[in-house]
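Would you mind keeping the following structure in view while I ask a few things?
A protein chain is absent from this complex, but the other protein chains hold their places.
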Amino acid sequence: MTQKGRLAKPNQQTTMFSMPRLASENMTLRGEEIDPRLYQRYSGVLFLSITGQSMTDITPSLQDYPYTVTLASRWQDNDAYGHINNVMYYSFFDTAVNRFLIEQGGLDIQNSQVVAYVVSSQCQYVAPAAYPETIYVGLRVIKVGRSSVTYGLSVYAGDAKRRVAHGQFVHVFVNRQSDNAVPIPSRVREALDSITEGF
Amino acid sequence: MTQKGRLAKPNQQTTMFSMPRLASENMTLRGEEIDPRLYQRYSGVLFLSITGQSMTDITPSLQDYPYTVTLASRWQDNDAYGHINNVMYYSFFDTAVNRFLIEQGGLDIQNSQVVAYVVSSQCQYVAPAAYPETIYVGLRVIKVGRSSVTYGLSVYAGDAKRRVAHGQFVHVFVNRQSDNAVPIPSRVREALDSITEGF
Amino acid sequence: MTQKGRLAKPNQQTTMFSMPRLASENMTLRGEEIDPRLYQRYSGVLFLSITGQSMTDITPSLQDYPYTVTLASRWQDNDAYGHINNVMYYSFFDTAVNRFLIEQGGLDIQNSQVVAYVVSSQCQYVAPAAYPETIYVGLRVIKVGRSSVTYGLSVYAGDAKRRVAHGQFVHVFVNRQSDNAVPIPSRVREALDSITEGF
Partner (left out) sequence: MTQKGRLAKPNQQTTMFSMPRLASENMTLRGEEIDPRLYQRYSGVLFLSITGQSMTDITPSLQDYPYTVTLASRWQDNDAYGHINNVMYYSFFDTAVNRFLIEQGGLDIQNSQVVAYVVSSQCQYVAPAAYPETIYVGLRVIKVGRSSVTYGLSVYAGDAKRRVAHGQFVHVFVNRQSDNAVPIPSRVREALDSITEGF
């Protein structure tokens, strides 16, 4: 059977975040702002403390995401330092987002006239992961525009599903032949709206 | 939870092959011998007919393998022709074999003094597969030597678990520091013996 | 012969940017701000016009970068849409940055006690590229801290060396055993300083 991503049930409680956004994947550590004192990469739970309080209560966990995908890590994912290479996380993003578009939005990557191109992506790495750990990707939509959509993603790893990375990913929908931006097809838009979540 | 490969139960019937080896992964199509009339890549069931009889009854299916691993395909696996690229199948082999060695043979890829290097590999591609199909890898051991082991593998894809590729993969066990071949550690050898299968 | 990255000569004119930073790789298009009217992905020269004037005079070209690396693209880089996959650009970043650290900073990826981990990365894609085009990566350092460094990169493709992507990449230097952040080794810092450039 083809594995499918998991879509949270409508009655699932995904709005646990009433506090201001702090460590979610769209409150990112910009390159310029990284301070090694604040950013303790391998401290596990409490990795960022810009407000002096623990981030654990406001960092999304996998079940906070409306759509999730489980991926087996691969031997080749590990790099010379023994961790899953930073590059591979973008492959996890790509894989999760397109699986969502195929399953929920009717995207046919072989034949659809309208396809989605990545125009921007970013990732923050908060802890290492390594093959053969299982990888879990949580996906939500942050914002839908006329032709573009911004996704928010987090990557979790291993038995404890610890959060290892988070990032964003922007798709622009284009006509496959002309490469011109086009309005998001209605079926895709409905799917995107169904996982738009403001935590 | 970390996904694990599946080890067939001892009482599983895996010896359905009393006929001579014909289309199993170690009766391969050598480069020199390929004849397009015999090798109908996209005909589905009956792809090879060197004896004039159907191969379907002697082609191993996933459950014929003593160890199996399930992998999610990734967007990046598909190449410009829309299929999972031939290169990726070797990543599937690598991933399945090392997962077996880690789970069943106690291999610690970070710390073990004895690790396994690939010295030879081969693959025959009998049908296309494409992301987002689920990938299944069947693994057995064909032969164990003093320092080396030859694995037999088949790759299956999609809901019908159709067989898309098969191949071999040879590991030599070496001392990590010296790179010299060493005898296979006893725990690994036991694990390898447990999935040695002569179909 | 091992190919080496190219380090610009000290007398090279690399300070052509007296205008305010606009379209350089660190004035990025954040996901939230993308506007399809402004962002004409395939229009070639003039792709962004937030100020009403052409960006061509302030977009860095390959020779504006103090360190450059040439990479052959690979068949596998192209994805199902026939372009170099967005994921691969981060591999280009990784490859260029580490080659610089090895060649100019004395990094020994097998033995150095202090190595560099990626903690943040981002990329904006401004035009497609495809195998078999040659890839050129321009690298500079934007900011060096006590333990971390922020790199700015642009990717160029093909005969005309058109600019296809740009981004940032943040390394934190850590002790390989403890994974704790450590001060940047002096030889590495010197190398980083030598390509720090404020365009």
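The letters A, B and C name the chains in turn, as written, and every chain counts its residues from 1.
Keep in mind that, in the parts below, a contact is a pair of C-beta atoms (placed from the backbone, for glycine too) under 8 Å apart; a residue touches a chain by one contact, two chains touch by 3 or more.
Quick caveat: nothing in here was measured; it's all calculated off a predicted structure.
Contact with the omitted chain, checked across B:7, B:62 or B:87, is made by B:87. The missing chain, though absent from the display, is touched by one residue of A:8, A:72 or A:87; that residue is A:87. Contact between subunit C and the absent chain runs through residues 1-3, 69-76, 78, 82, 91-92, 94-95, 98-99, 102-103, 109-110, 130-134, 158-159.
For subunit A, the list of residues touching the undisplayed chain reads 75-76, 78-80, 82, 85, 87, 130-131. Residues 26, 28-32, 34-36, 39-42, 80-81, 83, 85-88, 90-91, 94, 109-110, 115, 117-125, 128, 142-143, 145-148, 150, 168-170, 172, 174, 176, 179-181 of subunit B touch the missing chain (whole complex, contact as defined above).
Everything below uses one rule, namely that only the chains that are shown with their structure count from here on.
By number of C-beta pairs in contact, the leading pair of chains is A-C. With each centre defined as the average position of its C-alpha atoms, the distance from subunit A to subunit C rounds to 23 Å.
Distance between chain centres (mean CA atoms), subunit B to subunit C: 39 Å. Subunit A and subunit B, compared by their mean Cα positions, are separated by 32 Å.
For subunit A, the set of residues touching two or more other chains reads 91, 94, 109-110.
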